[in-house]
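Note that one protein chain is taken out, while the other chains of the complex remain in position.
Order as written gives the chain letters A and B; numbering starts at 1 within each chain.
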Amino acid sequence: MLWNLPFITVVVLTFIGLVTVLLKKNIIKILLGINILESAVNLFIVALGYREGGVAPIFTLAPSELMVLPTPQALVLTSIVIGVATSALVLSFAMVLQKKYGTVDIDKIRRLHG
Amino acid sequence: MRMSKIVRTAADILYPAILIFGLYVVAHGHLTPGGGFQGGAVIATGGALVIVAYNYKEVTGWLKKNVLMGQEVIGLFGFIGVGLLALAFGQVFFFNYLAGSGSLFGMPVPYGINPGELNTAGVLPLMNFAVGIEVWGGLTIVILYMLSGLEKEGC
Partner (left out) sequence: MTIIDFVFINAPALLVAIPLFAAFLCPVIGKISSMVRNLWVMGMMLVTAAVAFILAYRVLATGPVLYVFGAAAANLAIPLDSGGIPIRIIFTVDAMSAFMDIICAIVGISVLLYSLSSESRNSSLEGYYTLFFLMIAGVFGMVSTGDFFNFFVFLEILSLASAGMIAYRIDGGLAVEAALKYFILSTLGAIFVLFAIGIYYGQYNALNIAMIAQRMQFTMLDKIALVLLVAALAMKCGAVPLHFWTPDAYSMAPSSVTAFLVVASQASLYGLFRVVFTIYNITMNCVTVGWVIIIFGVLSMVVGVTMAIPQKDIKRLMAYHAVSQTGYMLLGVGVGLAVLGNTTLTSAFGFMAMEGGIFHIFNHAMYKGLLFLTAGAIFYRIGTRDLNKMGGLGHTMKYTMIFFMIGALAIAGIPPFNGFASKLMIYESVYLFNPLLAIIAMVVSILTLASFVKVFHSVFMGPKLPEYADVKEAPLPMLIGMGILAAIVILFGLFPQPVVDILVAPAAHALADQGGYIASVLGGA
């Protein structure tokens, strides 16, 4: 049961993230929900690489030769960078919307419809 | 909106230290955890510290947007240039033509657990530097633009 703890955390974080994105009305809170979802998926991918008793996959002054897989860590690094770019873009959109519409409530930003 | 003298002095002293630590993380990317993006983000955080401590007019006196944009272009051009140089040497795109060759970063990597040699891994430290400079410029420009939007609102 204890070995499944990372995966249980992934499910809980995904649920929290989805609820935040779907139910909150402020753009900044929706962005935080997207960040929580990204953290959940990154944790999922890193937890897949675990091998029992392994250490970090770096040869510089390593304690032993039994290491966890290095590929998921490269994938997660790319994903974190994409998350940073996503956050920067949504925050810039929120800034411009605040200036033009006067609000960041998505219920009120509805001039395009039909 | 300047902060008090204690905060400003602390930011002045800490910024070069953060800068050197960030460059250390960038330079040792092929031996320890780190590399281009992580080191660049650390340096940009140092820039954010200075921006928080001083107000916008003073900060734009030192961190100029043109210089940062120039850094971005140099970093990106360096990255793709190193990849395209492999094509000029007749190899495959992104081939590591400096590894094990005895020139710039060309010492052969020792096998197994070792204390870490800086002179190895060929093209990788060059790409790390290019990405580090690019991320430094890019993230600092993003923070500066968001700060400029704040100043215009007057809040």
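By definition in this document, a residue touches a chain if its C-beta (ideal position, glycine included) is under 8 Å from a C-beta of that chain, and two chains touch if they have at least 3 such contacts.
Please read these numbers as outputs of a predicted model, since none were measured by experiment.
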{"item": "Option from A:Ile16, A:Leu32, A:Ile45 or A:Met67 whose C-beta touches the chain left out", "value": "A:Ile45"}
{"item": "Interface residues of chain A (partner: the chain not displayed)", "value": "21, 27, 30, 34, 37-38, 41, 44-45, 48, 71-72, 75, 78-79, 82, 85-86, 89-90, 93, 96-97, 99-101, 109, 111-112, 114"}
{"item": "On chain B, residues whose C-beta touches the chain left out of the figure", "value": "69, 73, 76-77, 80, 83-84, 87, 90-96"}
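As a convention for this text, only the chains that are shown with their structure count from here on.
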{"item": "Approximate Å spacing (C-alpha centroids) for the pair chain A, chain B", "value": "23"}
{"item": "Residues on chain A engaged by chain B in the complex (per definition of touch)", "value": "56, 58-62, 65, 77, 81, 84, 88, 91-92, 95, 99"}
{"item": "Contacting residues of chain B [partner chain A, same complex]", "value": "31-33, 37, 41, 112-116, 139, 142, 145-146, 149, 153"}
